[in-house]
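Everything on this sheet refers to the single structure shown next.
The complex is shown incomplete by one protein chain, all other protein chains being positioned as in the whole.
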């Protein structure tokens, strides 16, 4: 199904009914509204104006649209900020981040919680039973614009309280963090300082706790909203629209509050954001890289425990990347189908009509700026709606052969302590995902501690801290397990595990890591044996009491195996990574298709989808029965057939 | 005529008379003094010491020098800053910019206006009728060192007042800016915040107004000084010395206050400042690019409504660029002649003698540091003076065949909203100027709304907001008009015009822009048809109800024409730009000379000047009568002949 994001407050009331009619006519069934409208809903403190939204909801519902209502907490109004400046966030340099855009609040402020609860209560009381309402969105894009963390006095106080709960006593905290190191010992929790603006780097244990604290706060803040919504709006589901490549907080924990996950898919904008090479950036500039959207679909399907939407789908060029090209013709349709292939229940475009004012003037909509005329993306969306009607209901997603364990705290740990400037966990995960998808395989993301039974192959690119649940899940895995570098290299207090890394994983791996090297660009260590290629960026010096499948030039283990558990002791270059995946799928006896760089497959029930990001065409396998498309899939086109 | 900048306060009084004699002897007729001397003129508040300046003025005048006196407002003294810290400017991060260099004041401070008026009043009362005085310079290099804008509380208050005058009511402001967008609505003008230090970007409409507000303030501040000077010093002209490549405020508006414009010409320093490629930077490092000085001469001739000086001419290496080479032998002479060829009334060197102390120790003068011995540049200046005497009075500049419309607010708009990181308006203008000058043509700069009649060709590289006067001027143009990308793409409130870009220009162009793409380095769109080359950086998707002369690969219009108005729908690469200029001059039936990259021509009355930036020599046309130079113009040399 298709949806759209709409802002009735942006357009004269006279236009609403026509907008709603045109949405329905082009095949849109869902509409998201309201998430930035606080200043129109509450003009001054306790001076509410719901009349316009009443009329807007009625107009949309009367046209047959199903409404998703956003809580407006991403945009606290000026009167609130002025009355309560303690809600404002601070950047890492201690500078307040002021009013005038959005997300200008810190999750650490008790005032902010109280005020957020108040407006969510009001809005949900008013609309919780509206017949057009099918679901809620909490807030908007948590963490966007670097807002997971804040570095002010409110944050310091809330962090100190969080630490008091975690460690109980200051001696425990001093011991856990190793504060004796540079006479950093604290006398009480009042002594806790923000882990920033120190002369040289602060204690990484403090930084990791600070990050975890902020991540916890988001999950708690979200749960607060969910509790109110559930109370006031029975029978409606709740989601949140996550962003892409933001790993600053643990999305799985927020997902636990929700009925389904959703995310905002800007495949082209993300090409500038992800650390691709310039060659790759140029290659994928106008289509996106074929794994960017897919990676997030699979991630958020997991965050939503099987259920997800695309809440905002890029419908044309955007405004916020360093460069903003026009997508190649066909890409809006392709992205929409691809989301559905990965299991999305609804793909909702952002936004109905391009705004001719304010910050997003250069962000395309389904309609041209200020007008009632479909844009290129709008016409592709309409075409997709017609195709969807033809194809009919899509079958459910099935469990995939491959699981990828994604761990947010490892992103924080490696960001705090990269040890080599280019050790980027998100990049490692993405490259492993890309390599296995190049073999035509579907992937489920699994959170640490999630059930791994039934997967033929479990990929763990890196998991620095391995708690008991995660260990047990790995022990219980009945397929092959591939562990990447740095796994098990920190304990829960961010210390090197006693007995050395991989700490609790040692029994599984049969290895002990005695030294690690980060390798500057240009340095590499050759790997030979069962695999060949090279280590770049990171290499471990390992003692192995188990089978060694590949080794470095000096004979040290590069790849080891103990029963079903493989360990890779480096960051693999492209060749080594591809080789590793080949070996694993053969070992796991998985059926694979070697795909070119620009084509990907995805199954949903008995349907198989092929997506061609171009520029060359691609031939579907012989003898299949096409449901959509032709046997020679053109660039920026797709095909669907039954397995 | 030649002049020089002199600082009597820097040297013992015994040396003044000899300095003055030596100036006259080497052919200097004008001397600028006083613009940094506040702390010597007013030792403490209201404790004035004019005696030394009396003697200095008399000494210079007695030697036969004509004096230009600068108001000293670029350097408020310590006692003033201490008494009135509200005059200090703030940077964009909210940090005060303190005492200890120069330009440490914000134009928003009412105290600063009052104090500036007071010192200008005093100085002009004292010297307004001095027989040696021929003119005044207001302040020094407005905007230099990023001082157009300031971001403190004084600025916020003044901005709020400016907005109140502009919008009358807060509802109008909210509507104009589209503040409903993210609940950014303001309740009153007291709510106005500085458009900075927000979580993500502030409203571009607010930023553009903030920029315009600061630009207006400079023009008003300058007019305040001019009013005082005119009252106290009848019969003397007034100028201001503008800088190069500073487009932060509208120079045309300041120019309206002045009798003539002047500018500070540092051709080599600007090579590091302008976004040239490294190859170009190396090529022009020791001579400057052959269009840098010329571009500014033509700009400031327009700002001065036909009259301009070079107030500071680089006489050798400077101190403030990232690298500071020694100019090639001959360049000081060449730059001097070139300024005159473009219509400069006086070329005044900065400075008489290299300072052996303080910030500019590495800035060459006409004399060696602290000494009475001419430097290389000093010797070239003396040689130029002799040549000037030989050549005699230069005829007046004539109207040029080509006009280039330069629009400061477009620089602000594209800086605020580049949409592609390398969309730089100043660069676009410069490249269009360079391309047409490579064909041997002279160019007049024209401000938006300025009279375009009589020009065979009008170039408008980009004009984002087109007001009624600008539109009328374009309609009235009787030559060919070439409009560049993004023209007409914002209305006066920084909104996308209703009916889509080019808004008010649509009737002239016959086009409608439905999408725009910014293209990262490495991406390009091929253009074929009447022109060939490629679009880089920027491409528009256009519907044309008129003739299409060139198209992109997908058949879309790249160049359109409606009657005398051409529209280019992209940022042209070098090939496309050169091709476009060729087409235009042929169409306009202009006589051209194809010049190599290092040679430029310029006419003044019936004289033709050729300037050779080297390294190869260049042959003048056959059969002409040389007034200066030889028929084979050597590198770093020039020739003059009669048309």
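Couple of notes before you dig in:
We just call them A and B in the order they show up, numbering each chain from 1.
Simple rule for what comes next: a contact is a pair of C-beta atoms (placed from the backbone, for glycine too) under 8 Å apart; a residue touches a chain by one contact, two chains touch by 3 or more.
Just so we're clear, the structure is a prediction, and the values are computed from it rather than from any experiment.
Across B:28, B:261 or B:364, the residue that sits in touch with the chain not pictured is B:364. Of the options B:5, B:334, B:355 or B:550, the residue whose C-beta touches the omitted chain is B:355.
For the chain left out of this panel, the touching residue among B:111, B:200 or B:319 is B:319. Residue-wise, the contact with the chain that is not shown comes from B:37, picked out of B:20, B:37, B:205 or B:292. Seen from chain B, the chain kept out of the figure touches residues 9-10, 36-40, 44, 72, 74-79, 82, 89, 95-104, 144-145, 147, 272, 278, 281-282, 285-286, 316-317, 319, 322-326, 354-362, 364, 368-371, 375-376.
Mapped onto chain A, contacts with the missing chain fall at residues 93-94, 177-187, 191, 193, 195, 197-206, 417, 419-421, 493-498, 500, 514-520, 522-523, 539, 541.
In the analysis below, only the chains that are shown with their structure count from here on.
Overlaying the C-alpha trace of chain A on that of chain B calls for a turn of 120°, given as a multiple of 5.
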